[in-house]
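Quick one: this structure, given as structure tokens, is what I'll be asking you about.
Only one protein chain is missing from this complex, and each of the others stays in its spot.
This part shows subunit A:
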Amino acid sequence: MFEVPLAKTDKNSSCMRKVKYHYVDVLRRKHAEMGSAACGNGLPTPECSAAEDEDNGSTVSGDSARARRRKRRIRSVLGLACSDSDYSDYDVDEDEEEDQNYERVYHSMHEKPQETFEVWATDKRKLQPINKNFVTFAECHDLERYAQRRIEPHLARASKTVRCSFDAIKSGQEVIPVRNNTSHHMAHVHRLNDLLHVAVLERQWKFAYRCFCVLIRLPDIDIRSIWGLGVRILHEMAGSDPQIGTSQQFLEWLSSVYSRKSNYNQTINHKLDPVFRLGSRTHTAKFVTTWLWEILLDTCPNETEGAFIGAQEMKANERKSNYLIEKLSEMVLVPPYMDDPEIWFIYALCHLVQADLLSRQFLQDYVPTNTSHRNIASNQVVQHITHAKNYLSVSASKDKNFTFPEKAILHQLSVFESRLYRSDHSSTSTNSPALKPDAFLESKVLDTLDPLDADASAFEEEQLHYRPFETMETIHFGQTSDSGDTSDGIESF
């Protein structure tokens, strides 16, 4: 019922694949041959026919015909008279084809994507004219008959299951393989895998945990195929047993153990897909991004109603966030992360979250009243805002297909920046510890949907009116401070 986390090596299915791909290959060759013949004969101009005669056509075709005739004669002498002339047609190149791995030939012609299971066209420039020529019954019938004749000798020694399956598939039917567990081990793996999935679907986490633990210890099981289930189970089991590791630890382990340095080779026939399983030099593994997201979401969890953040928690969150920023700053120096817009986006979000956390201090009771502390805090906020903007722009430049709601994020950043002014105003004018920023923010800043220009002017007005940082020498906010920090930020890349 469910995907088994191992590469299956079933004799029948591999044999079936061989036959199928061979058949497809024969069809393709024949079709190409027919197509070229049709093209050649399509325009019976004198030039065309003359060129054909002059070219190798006469010699090569003559040679091959002679060789074929000789072969047929030898066959007749040896008592292997073959009445069907079609057989002799392909005897010539038969030996050449013998060593070919048709499955590899098939897969070499198609891109094996790493990001998705399928190749999705995202560019309308790939439009092609409509293929208006119907495939006729006669043409198809000829092709299939020819391919069937070619494949028949190869089927002679195949098992009955393969022959029946092939006959069915060839005629457009589909085959549901009846699971035939050849070993107790496979039966065990299948049953355990089914139990694991059912337990996860039924949300029986303890049961699922047991299944998962057993399954990953069995030989040949690829833990990278089921790490998602493991994360889900560990996430739910968190807190139930102190001996059980957390999902973050598991993801960290995966990220450190499984190499991101391997090259993804398109020419290899991979048995399992890399989409959720693997990372390579050009593809960030999903467990790495999941790990980063988990830490980030853990830093500031999406709170439900009634749960608010205390001062202690905020400090703890800040520490976690700093750890994540450090981690990311190292990651973005090496491939594949340096070219992955998602990693840069997470990096930008880290700074966004930090900017939010720090700027909140200006709305809270424990706002540092000391001017120098206030300066340091506001500088930090500005730095984070600048970094966030930088990394967002890097993220956008890495891949043009990567989209994110830029306007909404920039608007947020402007709101964070405005908090610095608001808090100063309120503390100086009212001296009230409990801040009520809403009315002011909404009237003055939040309405400015166009983020920076409008905000900057609003801020200037505020500054003039309230004289917020009288003691400070020079403070640059917003766009003015961007330029210097941007260059620093870019240099640090």
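In this section, contacts are C-beta pairs under 8 Å (C-beta built on N, C-alpha and C of every residue); 3 or more make two chains touch, one makes a residue touch a chain; residues count from 1.
As a working rule, contacts and distances are computed from a predicted model.
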Chain left out of the displayed complex - its UniProt protein name, from "Uu.00g027290.m01.CDS01", "Tubulin epsilon and delta complex protein 1 domain-containing protein", "Exosome complex component RRP4" or "LAMI_0D06722g1_1": "LAMI_0D06722g1_1"
Among A:R149, A:H197 or A:R281, residue touching the chain not depicted: A:H197
Touch criterion as defined above, residue of A:Y146, A:W205 or A:Y421 at the omitted chain: A:W205
Of A:M186, A:L218 or A:L363, the one touching the omitted chain in the full complex: A:L363
Full-complex contact with the absent chain, from A:R260, A:K286 or A:R374: A:K286
